[in-house]
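Excluded from the complex is one protein chain; the other protein chains are retained at their positions.
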Amino acid sequence: MGVDTPLQTGSRCVLLRAVSLSKSYTRGGRWSRRRCQVEALRSVDLEIRTGSTMALIGPSGSGKSTLARCLACFERPESGEVWFAEENLTQLSPRELIPFRRQIQLIFQEPEASLNPRFRAVEIVSEPLLIARVGSKSERRERALALMELVGLGGQLRSRVPFELSGGQRRRLAIARALALEPRLLILDEALTGLDLSTRAQIANLLLELQKARSLTYLFISHDLGLVARFADDVVMLDGGRVVAGGAHEPLTTCGKTQSRNLLARAPGSVAVELP
Amino acid sequence: MIHFLAHRLFRAVFVLLGVSILVFVLIDLAPGQYFQEMRLNPQISRETVAALQVQYCVGQSLPVQYWRWLKSVSRGELGFSLAYNSPVWPLLRPRIGNTLMLTAAALVCSWLIAIPLGVWMASRAGRWDARVSSVGTTLLLATPDVLIALGLLALALRTAWLPTGGMHRPALDSEVFGRIKDLAIHLLLPLCALTAAMLPLLVRHVRSAILEVLHSPFIVAARGHGVPRSRLLFGHALPAAANPLISLFGVSVGLLLSGSLLIEVIMSWPGVGPMFLQAILERDPHVVVASVLFSTVFLMTGSLVADVSLYVVDPRIRVE
Partner (left out) sequence: MLKRNKKLLLLGTSLILIHILVLGAFFFAPYDPGEQHRDNPFAPPTRLHFVDSEGKLHLRPYVCSWANHANGIGAPQYVEDCSRISTLRFLVRDERSHSLRGLGMAWRLFGADGPAPMYLLGTDDYGRDQLSRLLYGGRISLFAGLLATGLSLALGLLMGGVAGYFGSWLDDIIMRGAEVFMALPWIYLLFAVRAFLPLEVGARQSFFILIGVIGVTGWARPSRLIRGVILSAKERDFVHAARGFGASHSYILRRHLLPQTSAVILTQAAFLIPQFILAEVTLSFLGLGVGEPVPSWGNMLASLQKYYVLESYWWMFLSGIILIPIFLLYNAVANALSARLERADAEVRSSMGTQKLQVAS
């Protein structure tokens, strides 16, 4: 990761590859008159290299979260393929998919909503272990506490419910949970949004440390271009469900739309990204 | 608007069909049969019973019976009553009229009392007189309808102010006015019982709806403009609280229909209630189905009126 080495089209291996992903939604109920198709993704291609941080940017409604959910196997694309470590995920049945889903973890747009308000912190973190039937109850508890320590949550917080934690603490909890099954890819959907500057910096640093310590690969979705410019190795930009800049076959030297160009130009600290 | 109405009516027909099938199935599954009683009667020969059974197609399968019933409905007969030996509709029609008379009167009376009372209680919330009436309402709400009806009946018996049963005096009055007065006097007791049973729930809801609205900014602003109190309450607050109250109107129709059954039975008001009960006890299937359908139709009408009013009154609903 580097601030002054913008793009490395090196020969590091590819962890996740998306090929021509398309997905559309139907809005409106089954009998509603206002039923229409919304094309969320249109033939999206993407390559994420192992150990790197890829940023996914774009205006609201461009399909970023949909893409994240497709890559994390929460939704099936209508057409196209998702390859993870030489395995075609889109061909697998839900049961066969389970071990792969554990290796790709999604940290949701609002971590607050992704934590069950009735669960205690240690239960939240140990839940993936429980579902995957890893270890005995005490072993799970120990691992959960260790994970909490790792993300900077002290042991005294173990019996707190999410309501009793601060915003930054909740994000850390979500991260701890995501790490429980030792994933290889973390998709962070706006994970730093809504935090104050100092907390944001802390969590960002935590993510950096974790990446180094555990050789994680990140797909970082954000509309904060400053952050993107600082942390990302690669950048992909979505607009209207299409990749308009970056990605596997379009390095950022060819920029499709003026809007995208303006966006990138306006970002603070975007000197690292060069445009024609 | 037409679209909305058409959609609702379409659904209503479906639901009615569903209800009729449900009740038909239930009645048919019921053990015991009208003719079992007859069979036990030694004076009627077995052949007669068998012949009657064939005549009324009692032994045939359920879909066949249902189809015959549907045909009878289309002819306007609504099936055939075994107990009365006549098509159902002529039996039910006067009864429906009587029940509607009682229910509609109770609907009007209870809402006419509930709205001013609820508004008054909301406007004077916290003061002793409103508190007392609140306690009274709670008490009345907790009193079962059976008890209210029996209590009023006991009062009428003791004081002999009001007749305690039926719809008319035995001697028929020749002039219209006298008949109407007689009817009104007989109606009064069941009307009071039904209104008293319905009232506390309505008052409660009106009160809480108005209370909620009274705290909203536009009311405070209107008060600041010097709008007089009664106009404020009835001209500004009440319309704003209209939505939940209109929905409540639809619900109250259903509750009144339920309440009226019990009251009619207790006070011998010749409505659908006593006939329905009798038909159940005697296992007269077509009468049971017809009574249930009548009550469903009127409940649905009440809901439809409420929905249409909501649609008309609240522009937000039209956008959905």
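As written, the chain order gives the labels A and B, with residue 1 at the start of each chain.
The working rule: contacts are C-beta pairs under 8 Å (C-beta built on N, C-alpha and C of every residue); 3 or more make two chains touch, one makes a residue touch a chain.
Because the structure is predicted, anything quoted here is derived from the model rather than measured.
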Legend entry - Partners of the unshown chain among those that are drawn: A, B
Inset, instruction - Can you work out which residue in A:Ser52, A:Ser65, A:Gln169 or A:Thr217 touches the chain that's missing from view? - result: A:Ser65
Inset, instruction - Among A:Ala40, A:Ala55, A:Val122 or A:Leu219, choose the residue that contacts the chain missing from this document, as touch is defined above. - result: A:Ala40
Legend entry - On chain B, residues whose C-beta touches the chain left out of the figure: 14-16, 18-19, 22-23, 26-27, 29-32, 138-139, 141-147, 150-151, 153-154, 157-158, 164, 254-255, 257-259, 261-262, 265-266, 276-277, 280-281, 283, 288, 291-292, 295-296, 299-300
Legend entry - chain A residues touching the omitted chain (full complex): 25, 27, 38, 40, 60-66, 69, 72-74, 98-99, 101-102, 105-106, 108-110, 112-119, 127-128, 131-132, 162-163, 177, 181, 241
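Just so we're on the same page, only the chains that are shown with their structure count from here on.
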Legend entry - Whole-Å gap separating chain A and chain B, where each centre is the average of the chain's CA atoms: 58
